[in-house]
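What you see is the complex with one protein chain gone and the rest in place.
And then chain A:
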Amino acid sequence: MFVFIIRRMLQMIPVVLGVILVVFLIMQMVPGDPAVLLAGESATKEQVAQLREQLGLNQPLYMQYFEYVKNVATGDLGTSVRSGRPVAEEIFTRLPVTVELAFWSIIVTTVLGLLAGIISATKQYSISDISIMIVALLGVSLPNFWLGLMLILGFAVNFQIFPVSGWGSFMHVVLPAITLGTAGAAIVARMTRSSMLEVISQDYIRTAKAKGVKQTYIVYKHALKNALIPVITVVGLQFGALLGGTVLTESVFAINGLGRLIIDAIRMRDLPVVQGSILVVSILFVIVNMFVDIAYRLLNKRVDLN
C-alpha cells in the first residue's frame, strides 16, 4: 500500500506538468498583448517594447514555457497587474477560505447523498424513495446561483437564521455549503441508490442473511462497502464540479475566496492571477483524484492499480 501511494504521488508529476502546459497555452491564446495591457493606453511603442523585453515575451514560446515552469517550481507565479503583489501571495491568502467552503460542501454532498441513497434503496418504491428521488432530480436541475439566492431570501432575509453574506463563523458556512453541495448530493444519492439496489440483490447478501446477520449490519456493513466503490468515483468527480461552483457561490455570498479572486482577475484582465489561480485549482483537483484512487484501492483490494 505504501509503495502504491508513493507511486501514485510520482505519477502526479507528469500530470501537473501537463496541466501547467495547458494553462500556459490557454493564456497564450487570450486575445490582446499583455505588454500593451500592462503598459497602459498612453504608453509609447518603445515603452511597450521595453516591457516586452523585461517580461521575456519576445522569447520563443518553449523558452517562455520553461521559464514559467521554473518559476512555478520555485513558488513564483508572477506579479498581479492590479495590486502589484506576488500572485502566490494573493492566492494563498484566499485559498484557505475556498478550501474550507469546499470541505463543508463535500461533507454535505457525501453525507446527505449517501443517507438519501441508502434510504431510497432499502425502501424501494416507498413514499420516501419516490420523494427523495424527486428532490434529487430538482437538486441536479437547479442552477446553484439561483438556489443560493433563494436560500438567502428564505433563511437569511425572511427567517434571519443565517447571515446574508460574508465569512468568519460557522453560521456563515451553512448556506454556501448547502448551495454548493446540493447538486453533488443529488447525484451521489442517485448513484448510491442504484449501486445499493444492485448490491442488495447479490448472492452474498443472501448468504449474510442466512448467517443470521442483523438487517442494519447487512445494509451498513455487507452492502454499503460494496456499493461505495462506484460512489467514490462520483464523489471525486463532483469535487471538480464543486471547485468550479465556488466561483459562482462565492460571488453570490460575497465570500473573499479563490473563486471571487478569479472572477475579479478576469474582469480586470489580470492575467498572471487568472493563470496562477487556475493552476492552483487544477493541482488541487489532481490531489483530490489521488485520494480517490487511494480510497478506491482501500475499499476494493481487487483493484490492482500498480
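Here, a contact is a pair of C-beta atoms (placed from the backbone, for glycine too) under 8 Å apart; a residue touches a chain by one contact, two chains touch by 3 or more; residues count from 1.
Everything that follows uses one rule, which is that contacts and distances are computed from a predicted model.
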| item | value |
| --- | --- |
| Absent chain [UniProt protein name; select from "Peptide ABC transporter ATP-binding protein", "Acyl-CoA dehydrogenase", "YIEGIA protein" or "Cytochrome c family protein"] | "Peptide ABC transporter ATP-binding protein" |
| Touching the absent chain when the full complex is considered, from A:Arg52, A:Arg193 or A:His222 | A:His222 |
| Per the touch definition above, residue among A:Phe66, A:Trp146 or A:Tyr204 touching the missing chain | A:Tyr204 |
| For chain A, residues in touch with the removed chain | 202-204, 206-214, 222, 225-226, 299-302 |
